[in-house]
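Okay, handing you the structure first.
For chain A:
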Amino acid sequence: MSTPANTAQPKTSPVKTGAEDSIRRGPPVEVVRYGPGKRINHWVTAISLILLLLSGLAMFHPSLFFLTELFGGGQMTRWIHPWIGVVLFISFFILFAQLWKLNLPNRDDVQWASQISDVISGHEENLPELGKYNAGQKFIFWGMAALIIVLIVTGIMAWEQYFGHLTSIPAQRIALLLHSLAAVAIILVFILHVYAAIWTRGTIRAMTRGTVTGGWAWRHHRKWLKDMAGRGRIDSTK
Partner candidate 1 sequence: MANTMDSPRTAVSNPPVQPMETNLTQRDLIRRSATSELPNPERQLTPVAKLIDVSKCIGCKACQSACVEWNDTNPAVGENVGVYTNPHDLTADMFTLMRFTEWVNPETDNLEWLIRKDGCMHCADPGCLKACPAPGAIVQYSNGIVDFVHDNCIGCGYCVKGCPFNIPRISKADHKAYKCTLCSDRVAVGQGPACAKACPTQAIVFGTKEDMKKHAEGRIADLKSRGYANAGLYDPPGVGGTHVMYVLHHNDKPHIYADLPDNPAISAVVQTWKGATKYAGLAVMGLAAAGTILHGLFAKANRVSKHEEEEAKELVDESVEHAEKREEDA
Partner candidate 2 sequence: MTNAWTDIKNTDLVVVMGGNAAEAHPCGFKWVTEAKAHRGAKLIVVDPRYTRTASVSDFYAPIRQGSDIAFLNGVMKYCIDNGKVQWDYMKAFTNAAFIVKDGFGYKDGLFTGYNEEKRDYDRSTWDYVIGEDGFAVTDPTLEHPRCVWNLLKEHLAPYTPELVEQVCGTPKEKFLKVAEMIAECSSPTKTMTSMYALGWTQHSKGSQNIRAMAMLQLILGNMGVRGGGMNALRGHSNIQGLTDLGLMSHLLTGYLTMPSEKDTDFETYMSTRQFKPLRPGQTSYWQNYRKFMVSFQKAMWGDAATAENGWAFNYLPKLDVPAYDILRMFELMNNGKVNGYLCQGFNPILAFPNRAKITSSLSKLKFMVTMDPLETETSRFWENHGDFNDVDTASIKTEVFQLPTTCFAEEDGSLTNSGRWLQWHWQASSPPGEAKHDSWIVAQIFLRMRELYRKEGGAFPDPILNLTWDYEDENEPTAEELAKEINGRALSDLMDPTDPTKVLVAAGKQVVNFSQLKDDGSTMSGCWIYSGCWNEQGNNMGRRDNHDPDETGAYLGWTFAWPLNRRTLYNRASADINGKPWDPSRKLLEWDGAKWTGYDIPDISPTAKPQDVGPFIMNQEGVSRLFARGMMRDGPFPAHMEPFESPVENVFNRKMRGNPVARVFASDAAQLGTSAEFPYAATSYRLTEHFHYWTKHNRVNSALQPEFFVEISEELAAEKKIEHGGWVRVWSKRGSVKAKAVVTKRIRPLICDGKPVHIVGIPLHWGFTGSAKKGFGPNSLAAFVGDANIETPESKAFLVNIEPSTAPKDKEVNV
Partner candidate 3 sequence: MNMDLSRRSFMKLAGAGVAATSIGALGFGEAEAAEIAHVRPFKLATTTETRQTCPYCSVACGIIIYSKGDVRKGDKAEVVHIEGDVDHPTNRGTLCPKGAALKDFVKSPTRLLYPMHRKPGSDKFERMSWDEALDRIARLMKDDRDANLLLKNEKGLDVNRWTTTGMLAASATSNETAWATFKFAKSIGMVGFDNQARV
């Protein structure tokens, strides 16, 4: 069987090695999904969210108050929670600025959503070919964005130390209620996000190494893969 590789001299690749949205010819074939910038950004966001979740829950329900020990006591927890919130807000919206276009919904998303049972049962062959993000990921993206805005606004209203005097107490009461509701919601979204990443094997490396296997791309985001291939974003260096 012919091995064109032996005959043809290797060409200088058209894309820079490790560039986002490019294919490493391999073998094995790998696709660069996230560059280091986005990955750091993601993990900063993720870690703040987890810390917020822990400190927040500590102040949300007495049975979880023990969590304040993680932050060096109640006073520290009370002090640090809003500051982490600020970090999350900034870091998330840096991410947002870069990803929002790709997360705009399209016709495929409607079909994807209508066939959610196939999604859950893993029959992706029945689904249309998808671009870089599917409707589920887009939902998480927009959900996070919306909830984080609610949380930062209500959080600031309830931030006694600096903003306690800015709004009326009835307003602050509502803020606190919304804050806790939004927190519950964002935790649900978070769970969905994490679980989806785990359940869909081969996904997590996208945020660790930054790459996914060609097969993963073929299976979940074929349109994205084909598009890259079509545009020749292939790095053939061995």
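A quick word on the picks: all candidates are chains of the complex that A comes from, given by their letters.
By definition in this document, contacts are C-beta pairs under 8 Å (C-beta built on N, C-alpha and C of every residue); 3 or more make two chains touch, one makes a residue touch a chain; residues count from 1.
Keep in mind that this is a model prediction, so the values were computed, not measured.
Peer 1: Quickly now, which of 1, 2 or 3 touches chain A in the complex? Give its number.
Peer 2: It is 1 that touches chain A.
Peer 1: Flag every residue of chain A that touches candidate 1 in the complex, lowest number first.
Peer 2: Residues 4, 8, 11, 23, 25-29, 58-63, 65, 68, 73-75, 77-79, 120-122, 124, 158, 160-161, 164, 169-170, 172-174, 176-177, 180-181, 183-184, 187-188, 191-192, 195, 198-202, 213-219, 225-226, 229-230, 232, 234, 236.
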